[in-house]
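Below: one structure in structure tokens.
Removed from the display is one protein chain of the complex; every other protein chain stays in position.
Chain lettering (A, B and C) follows the sequence in which the chains are written, and residue indices restart at 1 in each chain.
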Amino acid sequence: MPRKKIDLPGQIDHLSILDEDGKLDESLDPGLPDELLIKLYEAMVLGREFDRRMLNLQRQGRIGTFPPITGQEAAHLGAAAVLQADDWMVPSFRETAAELWRGRSMESVLMAFNGFNEGFHVEEGRNDLPNSVPVGSQVLHAVGIAWAMKYRKEKRVAMAFFGDGATSQGDVHEAFNFAGVFQVPAIFVCQNNQWAISIPRSQQTRSKTIAQKALAYGIEGIQVDGNDILAVYAAAAEAAERARNGDGPTLIECVTYRLMMHTTADDPKRYRTEEEVESWQKKDPIHRFQSYLKEKGIIDEDGIADVEASVKDRIQEAVDTAEKQMAETPDPLHMFAHVYDTMPPHLEAQREQLAQWRNNTGEEE
Amino acid sequence: MPRKKIDLPGQIDHLSILDEDGKLDESLDPGLPDELLIKLYEAMVLGREFDRRMLNLQRQGRIGTFPPITGQEAAHLGAAAVLQADDWMVPSFRETAAELWRGRSMESVLMAFNGFNEGFHVEEGRNDLPNSVPVGSQVLHAVGIAWAMKYRKEKRVAMAFFGDGATSQGDVHEAFNFAGVFQVPAIFVCQNNQWAISIPRSQQTRSKTIAQKALAYGIEGIQVDGNDILAVYAAAAEAAERARNGDGPTLIECVTYRLMMHTTADDPKRYRTEEEVESWQKKDPIHRFQSYLKEKGIIDEDGIADVEASVKDRIQEAVDTAEKQMAETPDPLHMFAHVYDTMPPHLEAQREQLAQWRNNTGEEE
Amino acid sequence: MAKMTMVQALNLALRQEMERDENVIVLGEDVGVDGGVFRVTDGLHEAFGEERVVDTPLAENGIVGMSIGMAVYGLRPVCEIQFSGFAYQNFHQIENHASRLRWRSQGRYHVPMVLRAPYGGGVRALEHHSESREAFWAHIPGLKMVIPSGPRSARALLVSAIRDPDPVIFYEAKALYRAFREEVPEEEETLPLGESRIAREGDDLTLISYGAMLRPTLSAAEQLEKEDGVSAEVIDLLTISPLDDTLFVTSVKKTGHAMIVHEAPMSFGPGAEIIARLVEKAFYYLEVPIGRVTGYDVVIPLFAREKDYIPSVERITHEARRILET
Partner (left out) sequence: MAKMTMVQALNLALRQEMERDENVIVLGEDVGVDGGVFRVTDGLHEAFGEERVVDTPLAENGIVGMSIGMAVYGLRPVCEIQFSGFAYQNFHQIENHASRLRWRSQGRYHVPMVLRAPYGGGVRALEHHSESREAFWAHIPGLKMVIPSGPRSARALLVSAIRDPDPVIFYEAKALYRAFREEVPEEEETLPLGESRIAREGDDLTLISYGAMLRPTLSAAEQLEKEDGVSAEVIDLLTISPLDDTLFVTSVKKTGHAMIVHEAPMSFGPGAEIIARLVEKAFYYLEVPIGRVTGYDVVIPLFAREKDYIPSVERITHEARRILET
């Protein structure tokens, strides 16, 4: 049936700067200073090594379940790296490298994943929300934060992270739509790591890309090679500039891959092939960035070894500190803190009851 | 920043067949038989007149709040008219003409809007869900119904109706996405009547059209002139064929206008201009369809008068019947029916208590 | 002092709080140009502009999720959910986040937001527009659940809710919106959240209620006084959670007879917790079982029959007599 085509605004591009071998597309080079490149490299290695160590600890029963980030370092770090201190980051749960970049301590990560609420504490000065487990639910918070920034006429941005699976949630839809309508300075970073536990991207949504979902909201959208930290950085920097200029939100789809299990409770062999994993291992974000830095003469083998050694030291120190902190008998009365600003009488009573009961049983035993 | 464009599938078209003066674009004529054209015309007039009568009754306190459909007859009727008896219709609350077309009685509409649960009864044989007030929530039900049709290998379709405002809801997003992933035989008909109570379409979403939201889900989308019953019918027929052939869901945006108040509790003068309303009155769907039918020689002035007279008679009859039914003292014990298949003991007890109490007070008075 | 309806009193609270603190932002469906479907936000858009009185897209969950972000950032969002029957759309944002962000950040953030929503029957409304489901919210730790019983308490409690550092669900009885007027002082007035009050003193029987049901409960108390010479004390809860049990426990210790009146369905409703508290704290003073006059455990019928669902003065007095005669 013939009919009129609607002239739709909006175009979805794909951005890739460093290819799988670390070769640079010079025309797209964002031209980051060497110092920043090295810092990013270190942060990627830290993320990777910390992941490895946590897996180790988990297997030894020294921490609980956690979601590894291996393979996705570029996708979240590259985006978070464009943020200023007074910008806000609203994470999901698979952005550990970016959280550490923003100043979260490894100790706090370890404590949180070992079941200590103290690990959720966000220190003053770091403008990030805590991890959000209910998939997609956090994205609206970034919209509200961005709304408030705009209301206060501050040139800040709020950056939300989420996965490919999260795009199916109503929350994320509503976040995109509100952000579009209110033209708030929000950046939506989707780490499309091809899987939502056992559900492949192709079964999550029938759209060819996640980025094109921007068209449904009249907002900017772009797909980037999420294993290419320069591409992620460049797209995020552009989005941040747009946001700060009052030109509204951006959806960035980072095409990446979860190389490890969903969480340590998951067994990916049940639902995906080794070949698939291997094919993505070739696109490893750290490997290609390293090649590029070597090629550029910013780092050499010695430098690489130094980075690795220093990162491992830092991790060891953090593990020691965290374990010491956790070993100090936790006070269960702490569970009554931070429920309300002022503790209501019924909670006082329950707290008192628990305190007394502990005293009694302590004496009885 | 230069980069690669992504080749996106999907194209959004606009379809218009009868223009505002009732002039036909012959190349697009769906060629409906005269009999059907007349039936559609009668149904449109019935919808319009019934609306008028209900407004009248409401103003006299003879029914409660209701949402008028005037101006939107083509948008919902044209779509519902492609359904077979064993297809399913999942309405919102502003599709009265389509509900009557499907076989709902005017009495049931009157009773429902006058606060009698009996008006919600869906008779055997009519495969429609009852009106759904929570905006957007019903659309997923159509997806589930369509899923079941596909599972049972029946060549049926489920058609869901909703407004422009509803597209902001997470439910509707999830419905589109599930329908796309499962490729179910669903048709999503959005009556974009430009307003969601006082919120104009432009503040509901920043996308240029509602139809383009289909691109976010990899499903078919089309925008039609919703005041042009031939265009709506043609688009819906195409969508139904697609669905029956197993080729998946379609989103149809019917561009129309709510000529009356949102509900009888609303005062549109607070938020929109008379000029805007007048400009849309010129695009009246009944007027243009009448012109076309006259031009085509299918109806003349006498015929028009006959339709109007017979429609008014039917309405009067329905009002009389409904009022008679409602006047029979309602039994409040009825509220305990249809809660569970088998009434649990605590409800039995509550029912008994109310029954006794009514007996007592009846005796006391 | 001016005589005001509850709608006017709520409007006054919003207006004065917005004047006092530019962090107070009103948002929701149709709250702006239209002034809210019940006109609670009438005139605010003109007075404070679209930057502070924000018409949103149609998504309750979006409204609440966005409000959480605004509140975390330091604003004081007062969002309107057009009818409480549509606040389940945002249930997870309240359960998983609003009520917990203080805890989830171990004190770094808090969520000073108010969710206003009309609740209850009695105004010939459509389906899904007449429910009383305050018990859902009352069971969520970290949240406050407030229901005023008239213009003056509505105004004072709304001011307190806006200033409260924690999230507050604020239910407004539709049936009270325009039912009667009360003197409401122009100057600032607050009422502490988490405190109930004695709405009527008495010695023989304690009637515990709140919101729209307070008035029929008071009328029943009058009737019992006149017709039976029974002196009923009436407690107006005002805050449902955290539940202030001090007044009603004291009262029941005095009267030995207690009855709860609410519109919500009986089973697992607010009355159950009140009974539990009385059993825990006033058991030996109870002379007879505690009564419950509530909505039945069915969906509230459409309006032609809702008066048989909603506790009436007659049902309250009837049940009170039954209790007193036990």
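Everything below uses one rule, namely that contacts are C-beta pairs under 8 Å (C-beta built on N, C-alpha and C of every residue); 3 or more make two chains touch, one makes a residue touch a chain.
The shown structure was predicted, so the numbers you read here are calculated from the model rather than taken from an experiment.
Although one chain is omitted from the display, it touches the following shown chains in the full assembly: A, B, C.
From the options C:E80, C:D236, C:E263 or C:D297, the residue with contact to the chain not on display is C:D297.
The residue touching the chain not shown here, chosen from C:N96, C:T190 or C:S312, is C:N96.
Among C:P77, C:P270 or C:P311, the one in contact with the hidden chain is C:P270. Mapped onto chain B, the footprint of the missing chain covers residues 88, 90, 117-118, 120-124, 129-130, 132, 134, 137-149, 151, 158, 170-171, 174-175, 177-178, 181-182, 337-341, 344-347.
In the full complex, the hidden chain is touched by chain C at residues 85-86, 88-89, 91-92, 95-96, 100, 103-104, 127-128, 133, 135-136, 138-139, 141-142, 241-243, 264-265, 267-273, 275-276, 279-280, 283, 286, 288-290, 292, 297-299. Interface residues of chain A with the unshown chain, by the touch rule above, are 64-65, 93, 112, 114-117, 119-120, 131, 133-136, 165-166, 168-171, 196-199, 203-205, 263, 265-266, 270-271, 326, 330, 332, 334-336, 339, 346-347, 350-351, 354, 357, 360-361.
To be clear about the criterion, only the chains that are shown with their structure count from here on.
Among the other chains, A has the CA centre that is most remote from the centre of chain B. One simple way to say how far apart two chains are is to compare their mean CA positions; for chain B and chain C this gives 35 Å. Between chain A and chain B the centroid-to-centroid distance comes to 43 Å (mean Cα coordinates, whole Å). Centre-to-centre spacing of chain A and chain C amounts to 40 Å, using the average Cα coordinate of each chain. Each of residues 170-171, 174, 177, 181 in chain A touches at least two other chains. Each of residues 56-57, 59, 61-62 in chain C touches at least two other chains.
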